[in-house]
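After the structure tokens below, expect a handful of questions from me.
Yeah, one chain of the complex is gone here, protein chain that is, but the others are all in their spots.
Chain IDs A and B follow the sequence of writing; residue 1 opens each chain.
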Amino acid sequence: MVEFWTAYVWPVLWIIIQILMFLVPVLIGVAYLTYAERKIISAMQMRIGPNVVGWFGLLQPIADAVKLLTKETVLPTGASPVVFFLAPMVTFGLAMMAWAVIPVGDGWVISNLNVGILYLFAISSLGVYGVVMAGWASNSRYAFLGAMRSAAQMVSYEVSIGFIMISVLITAGTLNLTELVLAQSEPLFGVLPGWYFIPHFPMFIVFFISVLAETNRHPFDLPEAESELVAGFMTEYSSMSFALFFLGEYANMIMMSALITILFLGGWLAPYDVAPLNMIPGVVWFALKIAMCLFVFIWTRATFPRYRYDQLMRLGWKIFLPFSLIWLALTAGFLVYADALPG
Amino acid sequence: MTQMPNLVPAYAEIFLALSGLLLLMVGVFRKTDPVRGVARLAILAFSVAGVLVLTTNAVAVTTFSGMFAVNAFTSFAKLLVLLGGGFAVFLMLPWAKNEGIARFELPVVMVFAVLGMMMMISANDLISLYVGLELQSLSLYVLAAFHRGNLRATEAGVKYFILGALASGLLLYGSSLIYGFAGTTSFVGLASALSSAQENVGVIVGMVFVISGLAFKISAVPFHMWTPDVYEGSPTPVTAFFSVAPKIAALCLFLRILVGPFDDLMFQWRQVLIVICVASMLWGAVAAIAQSNIKRLMAYSSIGHVGYALIGLVAATPEGARGMIYYMLIYLFMNVGTFAVILSMRVKDRYVEGVNDLSGLSKTNPAIALALTVLMFSMAGIPPLAGFFGKYFVFVAAINAGLIPLAVIGVLSSVIGAYYYLRLIKIMYFDEAGEGLDKPDLSTGVVMGVCALAVVVFILVPEPMLAGADAAAAALFQG
Partner (left out) sequence: MIAAAIAFYVFATMAVIGGLNVIFQRNPVHSVLWLILTFFNAAGLFVILGAEFVAMILVVVYVGAVAVLFLFVVMMLDINITVIREGIHKYVWAGLLVGGVLLAELVTVFTSWVMFDDAASLSTAPTPDPNVITNTEALGNILYTDYVYLFQAAGIILLVAMIGSIVLTYRTRTGVRKQVIADQVARRPSDTLEMVKVESGKGLQ
């Protein structure tokens, strides 16, 4: 009996506990990200923002959640019921699945996969399905247009994201996310942090912009584009199914920020391995870096107008793709020339 | 560090690949008349590649981990393919000018198609075979649908693509069965596995699938359904290309794979090939009779010719292989010449394709009529023209290999086939003259004349043409 517990039940329980340890903070993070977004944008626009529910409006996300849950779920006429409800679940589920391989500290990871970065890339490339399915199943023109835009946009920007990842990967010489972070621990020229955003600075910027497109965030929020498409693929959704989309979208933002942090900002590493800095736990550094990325996400939203569709495609295919390809060739060439190829 | 592979044997292919990329750039950035500029450069590239093939064929070698083989046979086949490609592009020059075609991709895709054929010919592994075949096929699908606004061309492209994909699937499936048995895809490994192991149903089924896939590419009956539509729908210079280069490449590959790795299964593949061969000869002869479009007629004619060439393969002797190589060499000239005639069929600045447009040609344009007469007599196999010798060599090889019924059927079907070739001549010489054709372009006329002359003088000087073929056939059976 004891053996049964130690061999079968306990490992499963332990995995479930680990998953909860990741998901609960992420979901709380999502809730307060919406709050932070409203507060930051209101500050930038010289408004006050939510301030009624709780101190400084701190309970606003919870009030919003309760409101969404108590609303009625509407299935539009002619909609395909299975796909219609599957779509938000796919979006939400994928946003959660990605966390399985993200190391938030040294060894703090659910599954230290050898091909972790590919797993993340695969998961993020699947995000488009939630949107496309929602757009199609809604049986609505706005939703369908949104879905079409989204499919084209996400597939296009994924290409340059992939090439940028390869540039980083050949610098680090590993596909394992933990090793990728550790590869950034060696200081650059002995003084600068070894984080890859310094040597790969142009790609860091391109990657960030591509991530904005991949997560359908402003200024690339064409799939929802409220002024032209009402709410794009989300037009027909309400209540819990809408909430899942909403959660999924914000969880994706956090996940992509985590990816940026791991690829370019040295993951959980402190900028310098010296006394006061390295006493702060890695997970705090990780959270700080994510928070910084998220702030830039929101800042972008408050600053830029929406791109037009043809401009979006032009940027992706005619600028980012060649640029990231050239950079990949440069990186590889430099590493071979300097005999600095890892592994 | 790993060793660099020996690139010398593949110089011609590498050169062609690079020049394909370069031509693409030239086409994009050249403002005035990009098609003809690129086409001229493509002919230059083919010539240089031909020289490279000639200079690197001294000894039989393999490279790229044994995936790429070069010997006298592959070099000869590559030269034929390059020649076919060069003729086709040459014929394209006046055509592009007359039709006002402004898309330079046509010659570029042809360069890549020829590259694929050369890779097929040199394949020494099932994977490199497939990759070469696919490069060739993909280019050809694009070429077939090139007149995208035209319903016929679209139909041709789609039909060719779907059936071609099916054939590739069969080929791959057969390859996987063979790999499952032998654990290797290399021709050398397969040959040793098949000679030392006992007979196995899986391998035979796999081999039959591979044969089916290849038979599709050479448009042998019963895998020929696409041929007439594709011939009719494609631009005529492309049809000229279709009728020679891919057929030569696929037949050479057929020969290499059957007498190479599958030599020990000869009893099995011979049965399959005899059926294909007989069906192609008969159907090619019979179905052509009712055609009124000359390109469709040429499609059935090419099906029949593939049947005759396959006789040499069925014989599976050095003599048979030699006969097949002769046949392809002669077929190349006959076919290119005929397509040059088709390309000079212009009435009032429009290309026409009807058989009846030739009526009374002997009065309106006796030179073209004479050239076509020579070519048609040769196609029908009437001595002393080259076409007769092509047939003669394969029939003799078949008789010596004990395949007398096959030779008899071959002779019978050439008699049937002679009917429609002679019908063309009758239309030219004895029918009422129509409007008459426009004056042909110089380069079309040159190609026509050269090919007709080659067909005529073959009997006088066969040695220089055949010496290379003999060496090629010898190299094939050396192992």
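Here is the rule we go by: contacts are C-beta pairs under 8 Å (C-beta built on N, C-alpha and C of every residue); 3 or more make two chains touch, one makes a residue touch a chain.
On a predicted model such as this, the values are computed, not experimentally measured, just so you know.
Student: Which is it among A:Val26, A:Ile40, A:Ala79 or A:Met133 that touches the chain not included here?
Tutor: A:Met133
Student: Looking beyond the chains shown, say which of B:Phe112, B:Phe223, B:Tyr300 or B:Phe339 touches the absent one.
Tutor: Once the missing chain is taken into account, the touching residue is B:Phe112.
Student: One chain isn't shown here. Among B:Leu93, B:Leu135, B:Leu258 or B:Ile303, which residue touches it?
Tutor: Considering all chains, including the one not shown, the answer is B:Leu135.
Student: Specify the residue from the set B:Gly202, B:Pro222 or B:Pro405 that touches the hidden chain.
Tutor: That would be B:Gly202, which touches the missing chain.
Student: Counting contacts across the full complex, list the positions on chain A that touch the omitted chain.
Tutor: Those residues of chain A that touch the unshown chain are 80, 83, 113-115, 118-119, 121-122, 125-126, 128-129, 132-133, 136, 144, 147-148, 151-152, 154-155, 158, 162, 175, 310-311, 343.
Student: Hey, which chain B residues sit against the chain that's not shown?
Tutor: Here the touching residues of chain B are 2, 5, 10, 17, 20-21, 24, 64-68, 103, 105, 108-109, 112, 115, 119, 127-128, 131-132, 134-135, 138-139, 141-142, 145-146, 148, 157, 177, 180-186, 189, 192-193, 196-197, 200-202, 205.
Here, only the chains that are shown with their structure count from here on.
Student: Calculate how many whole Å lie between the centre of chain A and the centre of chain B, each centre taken as the average of the chain's C-alpha atoms.
Tutor: Going by mean C-alpha positions, chain A sits 54 Å from chain B.
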